[in-house]
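And now, subunit A:
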Amino acid sequence: MANIVLDNVSRSFRRDGKEFLALDRVSFVCNEHEFVAVVGPSGCGKTTCMRMAAGLDFPGSGSVKVGGKVVKAPGPDRAVVFQQFALFPWKTVYENIEFGLRSLGVGRDEAADRIARNLKLMNLEGYESAYPHQLSGGMQQRVAIARAYVLNPDVLLMDEPFGALDAQTRTVMQEELLRVGRANPRTVMFITHAVDEAVYLADRVVVMTRRPGTIMQIVDVKPVRDAEDWQKYERIEDVMDLESFVHLRTRIWRLLREQHQPGDH
Partner candidate 1 sequence: MGDKLKRAELMWLSLAGLLIFFGVWTFAAWVELAPRKFLPLPSQVVERGIELLTQPFSGQTLQGHLAVSIERYLSGFLLAAAVGVPLGLLMGWYRWLDNVITPLFDSLRFIAPIAWVPFAALWFGTGIGGPMMIIFAGAFAPCLINAYRGARFVDPKYIEAAQVYGASGPRIVYEVLLPASLPSIIAGLRISAGAGWQSLIGAELIAANSGVGLMMVRAQGALDTSIVMVGMVAVGVFGMLVDVALRGIEKRVQRKRGH
Partner candidate 2 sequence: MSATRDPSRLWTGIASVVAVVGLWIVGSRTGFIDRQVFPSPPEFLAAARQLLIGEGYAEGRIHEHILQSVKLILMGFFAATAVGVPLGLWMGWSRRAEALINPIFLLIRPIPALAWIPLAIVWLGLDDAAKVMILWFAAFVPSVINSYTGVRGIETPIIEASRMLGVRGWSLVKDVIVPGALPSIFTGLRLSLQGCLTALVAAELLGALLGMGKVLYQAGLDIYPAMILAGMVAVALVGFGLTAVLDFVERRSMPWRRSH
């Protein structure tokens, strides 16, 4: 069972000699094959939650479990798509995607097969021998996603993956992600500060407060999406026009706004 469970997680950091609480008893669950978006203001600790699921960070108290087991270290079973892509500049597109497969000990032929399929899936055919610096931002992020997908991971962790892209590329990538996700559903924790993006992509949206981060509310999107059949609309802008969409988005927006008092930055 591939689910993510954060149970009463707290985390404090030390900076400039002072200790401050980043996460305060955060608990939420990403069920198997569920797409969960985590939104919140800057510094609320949402990225830290993802990093703990990835094994790149550890809770001070409480536990983070994936598939029932406490997370102790990073690994290819919890593939990460980073905001800054983190592709190896000295490896070609093919070699970057291959990296994780080699860790899993997948044979040459099977690897070639899987890579070819994922290149096709992410519209990267023909770019096998290109180096990351030769590609646009959108294409680089596609490579990063392919690198994760090719492993067929149970859990996919995405840290504001479209944050570094321009607006047009971002919408294309969001549509693609949805399309690909429908074909191969998996457990996803998706970090973003863009509420539109969260509502469009997710089954549930976890709304966090600002620092110290706690869970403000968890909003169910899936029931609305299924009821209103957003799926039949090909393009993002058509979905975003729907009243049901706008309603959800405004609701979450208000939740985030409540936290800001006059005088806050």
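Observations on the model:
The rule is short, and it goes like this: a contact is a pair of C-beta atoms (placed from the backbone, for glycine too) under 8 Å apart; a residue touches a chain by one contact, two chains touch by 3 or more; residues count from 1.
Candidates were picked such that all candidates are chains of the complex that A comes from, given by their letters.
Every value quoted in this text rests on a predicted model; they were computed, and no experiment measured them.
The candidate list 1 or 2 contains one chain touching subunit A in this complex, and it is 1.
Touching candidate 1 in their complex are the following residues of subunit A: 54-56, 73-76, 78-80, 82, 84, 86-91, 99-100, 102-104, 131-134, 147, 151.
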